[in-house]
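Only one protein chain is missing from this complex, and each of the others stays in its spot.
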Amino acid sequence: MAPRFLAAAAVLALAAGLTACGSSSTESPTDSTAPAATALTVWIMRDSMSDALLGTFERDFEAAHQGVTLDVQIQEWDGIGQKVTSALASNDAPDVIEVGNTQVAEYAASGGVKDLTDKVTELQGADWLPGLADPGKIDGKQFGIPWYAANRVVIYNKALFEKAGVTTPPATRDEWIDVTTKLNADGNQGIYLPGQNWYTLAGFIWDEGGDLALNEGGMWKGGLDSPQALAGIDFYKQLQALGEGPKDSDEANPPQADVFAKGNVAQLISSPGGAVAIEKANPDLAGKLGFFPIPGKTADKPGAVFTGGSDLIIPEASKNPDLAYEVIKALAGEKFQTAMATEMSYVPNRVSLGGVLTSEGAAAMAKGAANGHATPNSANWAAVEAKNVIKEYMTTYLTGTDGAAEAAKASQVIADILNTKS
Amino acid sequence: MIRRLPITLAALSVLVVSVFPVYWMVVTAFKPTRDIQADTPQFLPLHPTLDHFATAIGSEGFALFWRNSLLVSLGAVLLSLVVALLAAFAVARMRWRGRKAFILMVFIAQMAPWEALLIPMFIIARDTGMLDKLSMLTLIYFMSTLPFTIVTLRGFLAAIPEELEEAAQMDGASRSAAFRKVVLPLLAPGLMSTSLFGFITAWNEFAFANALIIKNQDDRTLPVWLSSFSNVFGTDWGATMAAATLFMLPVLLIFLILQRRVTSGIIAGAVKG
Partner (left out) sequence: MVTQAPERPVAAAAPPPPRRRRGLPALWPYLLVIPTVAGTAYLLFYPLIRSVIISFQHFRTGELIRGGAAFVGLENYHEALGSAEFWAVVRRTLVWTGVNVVLIMVISTLVALMVARLGKRLRLAVLAGLVLTWATPVLAATTIFQWLFQSKLGVVNWLLTTIGFSRFDGYTWFANGTATFAIMVLLVVWQSVPFAALTLYAGLTTIPQELFEAARIDGATGWQVFRDVTFPMLRPLFGLITSLEIIWVFKCFAQIWAISQGGPDGATTTLPVYAYQVAQSLHKYDLGSAISTLTVLILLVVLVPHLRRMYKHEGADK
C-alpha cells in the first residue's frame, strides 16, 4: 500500500532529522552533572576588551580554579537587549554577562539578576565610580557590579595637524571649528563625525545646560526641543559638515576606526581605546595619534561627556552562581583593573585606582571626565536607545529642513517611552 | 525581424533587471578592494581575487555555522516533504468528511505571523527543555514551510492523471508499486522545486535562530553569523559580498545544476498551486 510506504519514509526522515540535530546538542559543553569540569560561560561585548587581555585572564582564572573552564563568548551590540533578556529568562543562562551602564537598570528591575548586595563590602564598593555603581543599584540593592568606564575624547592625526600648521589643540568650541575648517582641505576630512553619534550630541546639549529628558514631579518630559538642546544640535551640525561622515549612520557602521585608519581624516571622537583599533587597522599610524578633551564653550571647562561603561551581572538562572561570583571578583579586582587600564586606557571601576592612567589618551580622558554626565535615570531608558529615537532624530535634523518640529516630535516619543509603566 | 525588436528589448531588460543584482554581488566579491572603491564602477572583475572569500571563510566558526544551517534546513525540508506528501495525497486523491476544513486550515496556516510567535515559542521551548537545540529550530522551520509545501504538492499531484496509476494497477502492480513507479517520477520536478523553496525559507531564517540559540554559540546558524558579519567587517563590501555569495552558494549550486528541471518544475507545479 502506498500510504504504508510513505508512512515508513516519514518515520525514517523524522528519525534522521532529529538524530542529525540531536548529535550537535550532545557536544555542547553544558553538562553540569560531570563532577570533573565545570564550564562557566561569560558574555563580553564586541571590542570591549582586547583578545590578549581576555586570553591572559582566562588562563589565570583556570589555573587558580581547578576543574573550571571558562568559555568567553563575544556578543554583538546589535539586538543585544533581546539576547540578554532571553538569557535571563532561560533555564540555563550564561554565568556572567557584561551589560552597558545605560541598560543595567532595566535588567536589574526585571528580577532575573542576582542580588549581590552582600558582596559590596568585599569588592570595596565604597570606592566605586558612581556613574557605574548607581545604575546597577535599585532600592538600595546592588545588582550590577561596576567593571570599567570610559568617556570620549578627540583623537587626532598628528601629521595632518602639523601639515595644516596647527600646533596646539583647540581648547574652546570656537577654536575647534576654526582648526577643523582649516584641516578640512586638500582632500582631507577635518573631522569624521557620523550623523548618529548621539553620545557626542548629548555632551553638546549638556554644555548648553539642556538634557535629553527631564523628570518633573514623577513625569518625564523629553528635552530635545528645548532652546539649549537645539543650540547643541546646531553646533553638532556645524561640526559634522566639516568632514564626510555619513548623516544616516552611527560610529559602528562603518567602524569609524577603519575610516580614520585610511590616513586622510584629521580628527575622530572616540574613547581613547579607539586608538588601539586604529593602530591595528593601520600600523603606520602607531605613535602618530594625539588626544585632547572635547573642547567646552570656554577654555576653563572641558566639554561635557557621557560617562559610558559597563557593569557585570550574574543571572538568577546561572547554574554556578558561586563560581560566577569568583569570575566577577577577579574581573573587578585590582590586578585585572590595572592591566585593563594600561592596555585599553579605560577608567578603572574604583576611584583610588585612577592613578594607573598615565598615557596621553588616558590623561585627556581624565580631564574630560571631570565634566561627566549620565543618561536619564529610568529603567525605560534602554527602550529609548533600542528604538533609535535620538539617532533617527539626528538624521532627520541633519538632512531635513524643519529641525524644531522634528525635535518636538522626538521629545514626545522619548516622554511616551519613559512614562510607560513596566 | 524588425517587428520582433521591441519584444526582444523588453525581454533583455527583464533579464538584466532580474540577474544584475545577483551578478553585481558575485562580481564585487571577486574584485580587489581598490577596484571596488574606484570612482567608476567596473562591471567586469578585471583583477579577480579570492581575498574576500578567504576573509569570509577565515572568520571564526564559519564552517560550523554552515554545517548547522545545512543540517537544520535539510532536516526541515525532508520532514516537511514527507508530511506534506501524505497530506497532499489525501487531499488530491481521496474524498472525506473534513477535507474542505482541512484545506482551509492549511491556507490559513500560511498567514501565521511567525515573528509574533517568538515569545510563546521561546516559553514553550524553555519549558520543554528545547532551548539552545537545533532540533527545535528544525521543527519550527518544518512548520513554517509545511503549508506552502502541501498546497504546491497537491497541485502537482492533481496534475498527474489518476488513470496512469490505475493502468499500472490493472497490469498487476500493487498500489504502492504503482505510486512509486508511476507517480513519483512524474512528481520529481515538483518535489525538487518545492524543496528548493522550503530550503530557502529555512536557510534564511534569522529571528528564531537568534532568539532560541542562546548559550550554545556553536549551534548558531549562518544568518545569525551573516548579521554579525557587518559588525566585524563594516565597510569591507568585498568581504560582505563574498559572505553573501557564500550564503547563497547552495542555492546557486542547485540552480546551476538543475536549472532547467527546476524551471520547468516550477512552471508545471505553479499552475495547480
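To keep things simple, chains are lettered A and B as they appear, and every chain counts its residues starting from 1.
To be clear about the criterion, a residue touches a chain if its C-beta (ideal position, glycine included) is under 8 Å from a C-beta of that chain, and two chains touch if they have at least 3 such contacts.
Note that this is a predicted model, so its numbers are computed, not measured.
Across B:Ala10, B:Leu50 or B:Ala167, the single residue that touches the chain missing here is B:Ala10. Set against the missing chain, the residues B:Leu71, B:Leu146, B:Ala168 or B:Leu191 yield one that touches it, B:Leu146. The chain omitted from view is touched by exactly one of B:Ala87, B:Leu191 or B:Ile214, namely B:Ala87.
Contact with the undisplayed chain is limited, among A:Leu242, A:Ile278 or A:Ala383, to A:Ala383. For subunit B, the residues touching the absent chain in the complete assembly are 4, 7-8, 10-11, 14-15, 17-19, 21-22, 24-25, 28, 36-37, 40-41, 83-84, 86-87, 89-100, 102-121, 123-124, 139-140, 142-143, 146, 150, 158-159, 161-162, 186, 189, 196, 200, 203-204, 206-207, 223, 226-227, 237, 240-241, 243-245, 247-248, 251, 254-255, 259-268, 270-273. Interface with the hidden chain, as seen from subunit A, comprises residues 3, 6-7, 10, 81-82, 85, 88-89, 106, 109-112, 195, 246-248, 316, 383, 386-388, 392-393, 395-396, 399, 417, 420, 422.
We take it that only the chains that are shown with their structure count from here on.
Subunit A and subunit B, compared by their mean Cα positions, are separated by 37 Å.
Listing the residues of subunit B that touch subunit A in their complex gives 68, 71-72, 74-76, 78-79, 81-83, 85-86, 89, 122, 126, 129, 131-135, 137-138, 142, 174-176, 178-180, 210-212, 214-219, 227-228, 230-232, 234-235. Within the complex formed with subunit B, the residues of subunit A that make contact are 1-7, 9-10, 13-14, 16-18, 20-22, 24-25, 27-28, 30, 41, 46, 73, 76-79, 82-83, 86-87, 89-94, 252-255, 258-259.
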